[in-house]
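One protein chain is absent from this view; the other protein chains keep their places.
By written order: A, B and C. Residues from 1 in each chain.
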Amino acid sequence: MEGAHPRILERLIETNMEKTGVYGFDIYSESARNKIRTACQAPNADIFFLAGGTQANSTMIDAMLRSYQGVISVSTGHIAEHEAGAVEFSGHKVITLPEHDGKLTSEDVKKCLLAYQEDENRDHEVMPGMVYISQPTERGTLYSLRELQELSGVCRACGVSLYLDGARLAYALACPENDVTLPDLAKYCDAFYIGGTKCGTLFGEAVVIPKHDSIPHIFTIIKQHGALLAKSRIAGIQFDTLFTDDLYFKIGKNAMDAAVKIRKALTEKGYTFAFYSPTNQLFITLTKEKCASLSEKVEMGFWENVDDSHVVMRIATSWATLPEDVDKLIEIL
Amino acid sequence: MEGAHPRILERLIETNMEKTGVYGFDIYSESARNKIRTACQAPNADIFFLAGGTQANSTMIDAMLRSYQGVISVSTGHIAEHEAGAVEFSGHKVITLPEHDGKLTSEDVKKCLLAYQEDENRDHEVMPGMVYISQPTERGTLYSLRELQELSGVCRACGVSLYLDGARLAYALACPENDVTLPDLAKYCDAFYIGGTKCGTLFGEAVVIPKHDSIPHIFTIIKQHGALLAKSRIAGIQFDTLFTDDLYFKIGKNAMDAAVKIRKALTEKGYTFAFYSPTNQLFITLTKEKCASLSEKVEMGFWENVDDSHVVMRIATSWATLPEDVDKLIEIL
Amino acid sequence: MEGAHPRILERLIETNMEKTGVYGFDIYSESARNKIRTACQAPNADIFFLAGGTQANSTMIDAMLRSYQGVISVSTGHIAEHEAGAVEFSGHKVITLPEHDGKLTSEDVKKCLLAYQEDENRDHEVMPGMVYISQPTERGTLYSLRELQELSGVCRACGVSLYLDGARLAYALACPENDVTLPDLAKYCDAFYIGGTKCGTLFGEAVVIPKHDSIPHIFTIIKQHGALLAKSRIAGIQFDTLFTDDLYFKIGKNAMDAAVKIRKALTEKGYTFAFYSPTNQLFITLTKEKCASLSEKVEMGFWENVDDSHVVMRIATSWATLPEDVDKLIEIL
Partner (left out) sequence: MEGAHPRILERLIETNMEKTGVYGFDIYSESARNKIRTACQAPNADIFFLAGGTQANSTMIDAMLRSYQGVISVSTGHIAEHEAGAVEFSGHKVITLPEHDGKLTSEDVKKCLLAYQEDENRDHEVMPGMVYISQPTERGTLYSLRELQELSGVCRACGVSLYLDGARLAYALACPENDVTLPDLAKYCDAFYIGGTKCGTLFGEAVVIPKHDSIPHIFTIIKQHGALLAKSRIAGIQFDTLFTDDLYFKIGKNAMDAAVKIRKALTEKGYTFAFYSPTNQLFITLTKEKCASLSEKVEMGFWENVDDSHVVMRIATSWATLPEDVDKLIEIL
């Protein structure tokens, strides 16, 4: 809800009157791409900066599918529920599978892909062409490295692509329970994006396609989707800053340190968690009265109604959360 | 090619650590909307901030058309040539008419609309549902108020919408030859956008729909197109700044003063203009030798080849053009 | 699997060398439309003849939705599973609800529509714009008149349309358990189609829109979908024949008489029905051995595997099923 990390604003000011190229052909975008390539150990990766998450998802999914294919997603996936049909707008079906702690299991994906292959009527059905996951998930959970490897293995064995939505990736990377690194993502995914908007930038997501030219004409596809940034330097400078001096990881760590502290306090004070989330989002079940009284003092997000007298509320930390805010919050709880 | 007007960066810094709403529900977006409503004398206008021009065009055109309709554009229109088929991507045909100094004439539009209405086979054809124009045009020319009124009259008489692309609108508004104001646009267009990206912001275009709720569910349509800005305050602050103390008009004036001065110098020095443009873009015909020697010292954009020995080059001024740059340029020419 | 009802072929021959209009403007199409209007007690209905069921569904769903809307279907609905994403191809999401004997319940639909209306995030979601059902359903079950009325009531209260897929409608209309008539469909649905391909024609479905001009420019939408029949008389003559001397109902009755007889025999011989279907499709559970031995002598369709040793097979009767075939089948069973 705040603007951008102050270091980003400083860099925008320092470079403001320089003249640079556009549409990604500027020195800052190139520098940011190189730093991201290094961080991902993917020296040949194609990298594009798009304005927002729904845009990145719908553009990349359309780019990675043929017209007759659909994308597999967990039923609670962002593309399945909260993107106003952006995937269907480009002609593709979202094929949903059940969620397990907000995640797809490789078993379910394998079963789905094999069922398609073995179905005699498959030519009358939407062909699954890729798998969409997010790290962390909508419920704040994480795919482990083993889970990611298994999913990737299933996808590659069946000839479908794996795409990862990293809108809040900084918080996953900094989570104590996490064992999936950027190079892992580059190794096991066919494309993914490193979230900026929710991780310290004014706006912007960095789409990474580890294997060079594996999506031909992706530049034109981005333009066709209205997703090409003209003054690309603005995104370039922001990601260049995020990937300088480990800022992206520090941003994640700040949020995670705060979340860990708050979780501990919530546990000690006897709060009930609606479900377990190891990352920067905490989901607690409250009576409606408690919720009302807390809401006067604490900023929480409504998540869902449980029954007539209980609700689930979400507390989220971020790059901008200050230690004193955490202390004040804990005092209030 | 520079970043943003310095006043915009200052405001981003001043407000950076404030917490605000998202998706347009923040105080800065609301403030910006109100200032734009006032500037347009359109107190009930719906206003949305989108990231870029192609996105604004393709989203609004899809929003204003029914599935079986197409959009009329001049053959040299941006949507007809330089947006990678973004309009067709949403299922609509771009119906092109001949250009007259880069402009549509109301006569041609009327003829096209009547021809459709009178064609016995019209139900087998794409129904023209709206007219797309830009101010200034791709050739830097301007619709006069009378031309706008006539176009609008034809559109309303035939029941089609009029949409105006204002990517470089600041330069039109500040042009000495211009007689079309923002209130005129609000009066004669069904929707238009006030360009930011090319007129001093980091990014962003302000879509104005003068008549409240005339495009139902436009918010969802924007989301579906991947065009909804999450951290909307960033666009809000920028447009709030542009519409404070007449900054948007001053930005235009700076560019126009420079352009007028350069045009005068070019004329005096005997340069040939490829075609007349009253706004901030000057199109000159050069021999290839002259072009090569000038290009070493002056930043020009390639426009088109005339023949084997001549080219058309474009010189464009902007909010960032300094008087000393103009003097230096004139000296070199 | 046979061709067409012999009466249809006779009429095609009788009229073959006449010259008539095209694209629906021929006397046979007009005659067929009038007979269908009479049968539906919908004197002002708009009626169009399309070639096939998927085409009718995808064209009508696109015609009845705005670009940002989706269609509610039961999870086992034909559009949800067996049309290769034809609905998504036109940009719309299929929103699935659980099946109850292959049917949607009005309670589930109401809950879904209210949940959307009450959801604070609804503008980020696909808006449900219509409900798709079929009569009979994919599982051969029937909506009762009361169920249809309730569904229609929920739809109208919430401002969404109701569309019915009648690919096998003749068999529903002739089913002893059925209490839904053509005039009921015209009263409670906003559009539906009377199936021809599976009910005695060479090809063709008759789309009925009870309220005249309730879908503006539907002719052009049909053309845009590639669904406009040039030589429309061929469809016109077929439906004119089906609606002469109650042929459509006789066709259904022939299939139902056979199905009732077979069902009785299956029950007496101790076969297990996988699920109950009152119409012309019978679903029986067989051991794989039994299935193999029966398949040599009887034409059955594979439906699904139950477990390693059991399968569900489908026996379907039609307009072409002869009494002697039924007797022979019963003997074999």
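Rule of thumb we're sticking to: a residue touches a chain if its C-beta (ideal position, glycine included) is under 8 Å from a C-beta of that chain, and two chains touch if they have at least 3 such contacts.
Please read these numbers as outputs of a predicted model, since none were measured by experiment.
**Student:** Which chains here touch the chain that is missing from view?
**Tutor:** A, B, C
**Student:** Which residue from C:I95, C:M130, C:V160 or C:L229 sits in contact with the chain not drawn here?
**Tutor:** Considering all chains, including the one not shown, the answer is C:L229.
**Student:** Determine which one of B:F89, B:F219, B:F283 or B:W319 touches the chain that has been left out.
**Tutor:** Checking each option in B:F89, B:F219, B:F283 or B:W319, the one touching the absent chain turns out to be B:F89.
**Student:** Out of A:C112, A:I221 or A:I251, which residue would touch the omitted chain in the full complex?
**Tutor:** Going through A:C112, A:I221 or A:I251 one by one, A:I221 is the residue touching the chain not shown.
**Student:** If the missing chain were put back, which residues of chain C would it touch?
**Tutor:** 1-4, 6, 9, 12-13, 15-22, 51-59, 83-86, 89-90, 197-198, 202-203, 220, 223-231, 233-234, 299, 320
**Student:** For chain A, which positions touch the chain that isn't shown here?
**Tutor:** Interface with the chain not displayed, on the chain A side: 23, 62-63, 66-68, 90-91, 123-125, 127, 217, 219-221, 223-224, 228.
**Student:** Please identify, in ascending order, the residues of chain B that touch the omitted chain?
**Tutor:** Residues touching the hidden chain, for chain B, are 67-68, 70, 81-85, 88-94, 120-121, 123-126, 302.
Heads up, the rule we're going with is that only the chains that are shown with their structure count from here on.
**Student:** Between chain A and chain B, tell me the centre distance in angstrom, where each centre is the average of that chain's C-alpha atoms.
**Tutor:** 33
**Student:** From the mean C-alpha coordinate of chain A to that of chain C, what's the distance rounded to whole Å?
**Tutor:** 42
**Student:** Counting only residues that touch at least two other chains, what does the list for chain A look like?
**Tutor:** Each of 83-85, 89-90 in chain A touches at least two other chains.
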